[in-house]
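Please find one structure pasted underneath; my questions will follow.
With one protein chain held back, the other chains of the complex are shown just where they sit.
Per-chain residue numbering starts at 1, and chain names A and B are given in the order in which the chains are listed.
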Amino acid sequence: MNYEPVIGLEVHVHLKTKTKAFCGCSTEFGQEPNSQACPVCLGFPGSLPVLNKVVLDYAIKVGLALNCKVQEFTKFDRKHYYYPDLPKNYQISQYDLPISKDGFLDIYLEAGVKRICIKRAHLEEDAGKLIHEDAITLVDFNRTGIPLLEIVSEPDINSPQEAYEYLTSLKSILEYLDVSDCDMEKGSLRCDANISIRPEGTSGLGVKAELKNMNSFKGVRDALAYEIERQIELVNSGETIVQETRLWDAKELRTFSMRTKEEAKDYRYFPEPDLPPFIIKSEKIEKIRRTIPELPREKMLRFIKDYGISEYDAKILVSNKNNADYAEERFKAWQDKNKKPVVNWLIGPLAAIASSSNIEISEVKISTSNFLELIEFVEKKQVISNLTGKIVLEKMAKTGKSPYCIIQEENLAQVSDETILNKDIEEVIKENPKSVEAFKAGKENAIMFLVGQVMKKSQGKANPKVVQDILKRRLIDA
Amino acid sequence: MELYKLTAHELLEKLAKKDIASEEALLAIHKRIEETEPKVKAYVRLNKPGELKDNNELNKPSSFLKGIPVSIKDNICTEGYNTECCSKILEGFKPPYDATVIKKLKEAGAVILDKKTNMDEFAFGSSTENSFFGPTHNPWDLERVPGGSSGGSAAAVAADEAVWALGSDTGGSIRQPAAFCGVVGLKPTYGRVSRYGLIAFASSLDQIGPLTKDVRDCAILMNIIAGGDSYDSTSVDITLADYTKALVNDIKGIRMGIPKEYFIEGLDPEVKSIVEEAIGKLKSLGAVSQEVSLPHTEYAVPVYYIIATAEASSNLARFDGVQYGLRIKEGNIIDMYKKTRDEGFGQEAKRRIILGTFALSHGYYDAYYLRALKVRTLIKQDFDRVFNDFDCIVTPTSPTAAFKIGEKVDDPLKMYLSDIYTISANLAGIPAISIPCGFTKKGLPVGLQILAKPFAEETLFRVAYAYEQNTEWHKMKPKL
Partner (left out) sequence: MAITKETVEYVAHLARIELKPQELEKMSRQLKDILDFIDILKRAEVKDIAPTSHILPISNVLREDTPVASLAAEKVLMNTPCQKRNFFVVPKVIE
C-alpha cells in the first residue's frame, strides 16, 4: 500500500508597522527587556486597545496579493487561554469573520503549476517571549502586541518540497509587498504544519500531527519528510496515529511528542467588546490594490519576454525585489534591443562580486551608467578583453570609479597594435610548436589555445580577435 | 456653615470671591472624614499614609476647580496611588498611569483625594458587602447597606465626607447606591465618558459617572469628565454640550413615559407611592405622562447576568499573580494561577467568573451568550420605540429602600433582582440619573430614576433640576 502525505501550513507573519497593533509602542527588534511596553500591550487593568490603521491596510494588501476575498465587514474576537507570555490571558484575534479568506497561491514545480488554496488570513496580536532557566522562566513583554497576520492554507500540499516552494513563494510575495521582513531567525515569520497520510488515490483526511518549532524553510521540509516516514512506519506496523503536537528537533533531526498532556482546547471566543467592527468599502480595497507592485511571477515572465533571459536566471533575479529593480534599471538603460550583454554581465561577473562580499546584487555600488559603459568597452568597442573587463568591474565595485578612469589610470586598454603584439605572438609560436603543427595540420581549434597563451603573456591586454587574425596569417603564410 | 456641608458649586463661589482659600476645603473634608469614618467606613486603606505628592492644584487659583477635592472609587486608576478594586487579588497595585477621567480632573484643577472609596470587589454587587475591606454603612441608618457597587462614593457624598465623587455603573452601581443614600447619581450614555483607566467589569456595559449632592454639581462634573478619548475605541467624539445650560427650571410639555412593567409585584408599596408622588410633582410642573410598555423587561436581569459575567470572566483572566497583585508562590505555574485566583477572589467574584466562563464555553455559547446578545437587541428596541414618542422614561431606581447589612448576602439571586430597574439602561446604552425623591417611614431615602435616549443627558439634567428645585430632599442630611 502506498501512502501520500496531506499537508496544511499555518504561517504567522510580523507586519512591519512602526508601532504595535493596539498601542503606540515601537516595534523595533532587539531592545532591552520590557523597555517597549505600555499599559495597553501589558494588559494592565483599565487599559484598552485601539487598532493601528496601517495594520489593517497591510492585511488588506496581503489578502489581495493572495487572491483572497477581502471582507466588507470584519471584527476582532478574544481567544482565551492561560500562558505567562499572554498578559491578559486572552489574545485579541479574529475568529469567524477574518479580514480575508478563500484565496490561493500558485507554486511552480517541475511537473507544472499547482494551486494551493488559502483558507484565510487573519489579524492577531503576538505574545511575549519566554526564556527558560533552571528553575524559573523569565518573561519579556516587548513582543506582546506586535501585529501578526496568520495565513492558513488548505491541506492542498502533498510533499515536503511543495511545502518548501509554498513558503519561498509566500515569502517572496510578502517581501515585494514590503509588509514584513519575513526573517525566520528573527521570528518575523513562523510556520507550523499539520500533516497526515492517506492511501494514495483516496481523498479523505487521516489523523493529523501538528508540527512546531521549525526554524527555517529547510527545517520545515526536513521535519515533514521525517514525519511522513514516521507515520507510514506506524501504519505499516499496524499502529494507530495519535492526534498530537510534535516538536521538531533540528539537532537530532526528528520530531518528538510534547510532554504535556493535551486537552481539547476551549478558547471561549467571543466578539472583542473594546473594538467596534470595521467596515471596508470597495473604494478602499481598490485604493490598496493599486499600491500592489508587480509580483514575482509576473515580473519573471516579463523579464523572460522583454529581456530574453532564461527562466532559470529570471527566477534568481526576481527572488529579491531590490535585485530585480536594480537589474531592470540597467536593462532599460541599455539602448540596444538585445539585452543579452547586460544580462550576462549582471548574472555572471556582477553576481559573483556580490556573492563574494556576501551582499545582494542590488547592494553592489556600481552606477547604471558606469556598468553599461564597461559593457560597451568590452563588447562593442573592444577596448579591453572580457578577462580584463572582469578585473575592472571588481575595481569599480571597490572604488566607485568609472571604467574609463580605471582603464586610463592602470593602462589596461586592450592592445590592437600589431607592432606591440608581435613580441608576445612570436614567443608563443616559438614556445608551442605542437599546437602550431596541429593547426597547420588542419585542427582549427588549436589556434584558440595559442590565442589563450598570448592573452596570458599580455596579462589580458591583447585584443584576442586581433591576435587570432595575426596568428592565422602568420601560420598560414609560414 | 461648615465647609464640608457645601456643594462644589457653593465652594467654587466662595473660592471665586476669595472668601476661602483652596486648602480650607480640603482640610474640612479631611477633618470630616476623621470624625465620621469610624461609623460610615466609606473609604478604604485609611491606615496607609497619603501617597500622593503634594498636589499643585492648590496653588493654581486660575484653574477652574481651584483645588476642590474629588473622591474616587477604588476601580479607577490613579497613577502611583493604590487602585485595588477592593479585592485581595489586586493588593498593593499602583497603576503606572492615570485614567483619562483623572487626567481631565487634574487638568481642571481638582485635587484627587488621597483616599479611595469602598466598593463591592470588582464592582460585583449591589450592597458594597463584597468588599475585601468589609461593608460601608449607610449614613441614614448605619445598620443598612449604602447600596453598591459604588457604595463608598455614595455614602461619602451623603455623609459630607466627600464634596463629590466618581463611581462606575455596569448594572446600576452608581444609581442604586445614590438612591439608597439620598444623593444624585448619573450613568452617562455608553461611550460618553472614557473607560480608559476604569478597571473593567463588563466592557460593553461599564461607564464612569458622578455622585453628587445636587444636580448642578453633577452637571459640572460631567462637563469635565465627558468627551471622546483616543485611548478608548468605544468612546464617542460627539460635540460636548455645556450641561449646566440644561439647568433651567422648566419642564413644560416634557413627555414622560411610565413603563407598566416597572410597577408590578416586587416593588415595595412605600417606594411605589413615593415615586408616584414624585411623578405627580413633575406633572404639576408641566410635564405630561403616559403609561408605556417595555415588553422585554422581564428578560433584562437574566440577559445582564449572562453578558456581564461572560465579559467579566474574560476581563478578570489577567489576574494571575504574574505582573501585579497577589501571588501565591506554590508549585508550578498552573498551581500558581489556581491558588492565587482562589485565594485572591472573593465568593461573588468566583461565582461570576465561573458563571461567565460557563456561558462562553463550547457547547453552551449559543444557548447562553449568543441568545443573550439577541435578547439585548430586543431590549434596546423597546427603548428606541418609546423614545420616538417620549422625551424621557421615569421609574423607581430600586424596588426597595436600603436593606440591612447581611440580609441578602447569602442569596445571590435575591441580590441580583435588586438591580431590576437599573440594568436595562446599561443593556440599551442609554443615560440614566437617580435623584432623591422622598423618605420611607423608617427615614430611608428613595430614588427616582429618569432615563433618556442616547446622548440626551441634557434632558435628564433638565427634568432632574426642575424636580430638585421644587422640592427639598436634596437639602436633607443624615444625622451622624
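Here is the rule we use: contacts are C-beta pairs under 8 Å (C-beta built on N, C-alpha and C of every residue); 3 or more make two chains touch, one makes a residue touch a chain.
Quick caveat, the model's predicted, so the values are computed rather than measured.
K.L.:
Write out, one label after another, the shown chains that touch the chain missing from the document.
P.N.:
Counted over the whole complex, the chain not pictured touches A, B.
K.L.:
Tell me which residue among A:Val139, A:Cys182, A:Met300 or A:Ile470 touches the hidden chain in the full complex.
P.N.:
Answering carefully, the residue with contact to the hidden chain is A:Val139.
K.L.:
Would you indicate which residue among A:Val50, A:Leu224 or A:Ile406 is in contact with the undisplayed chain?
P.N.:
Spelled out, the listed residue whose C-beta touches the missing chain is A:Val50.
K.L.:
Based on the whole complex, identify which of A:Gly8, A:Pro84, A:Pro160 or A:Gly389 touches the chain you can't see.
P.N.:
Reading the full complex, the residue touching the unseen chain is A:Pro84.
K.L.:
For subunit A, enumerate the residues touching the unshown chain of the complex.
P.N.:
Those residues of subunit A that touch the unshown chain are 17-19, 23-26, 32-39, 42, 50-56, 75, 82-84, 89, 130-141, 258-260, 266, 268, 271, 273, 275-279.
K.L.:
Since one chain isn't shown, list which residues of subunit B touch it in the complete complex.
P.N.:
92-94, 96-97, 190-191, 204, 230, 233-234, 236, 296, 298-299, 301-303, 305-306, 313, 317, 320-327, 329, 331-339, 341-342, 345, 350-351, 353-355, 357-358, 361, 368, 370-378, 380, 412-413, 416, 427-429, 454
The working rule: only the chains that are shown with their structure count from here on.
K.L.:
So what's the Cα centroid distance for subunit A and subunit B, whole Å?
P.N.:
Those two chain centres are 58 Å apart.
K.L.:
Inside the complex, what are the residues of subunit B that reach subunit A?
P.N.:
It is residues 76-77, 83, 85, 90, 93, 95-97, 99, 195-200, 202-204, 230-234, 310-311, 314, 317-320, 322-324, 333-334, 337, 357, 360-362, 365, 369 of subunit B that touch subunit A.
K.L.:
Could you please specify the touching residues of subunit A with respect to subunit B in the complex?
P.N.:
Within the complex, subunit A touches subunit B at residues 39-40, 42-51, 78, 80, 82, 84, 87-90, 137, 139, 266, 268-270, 273-276.
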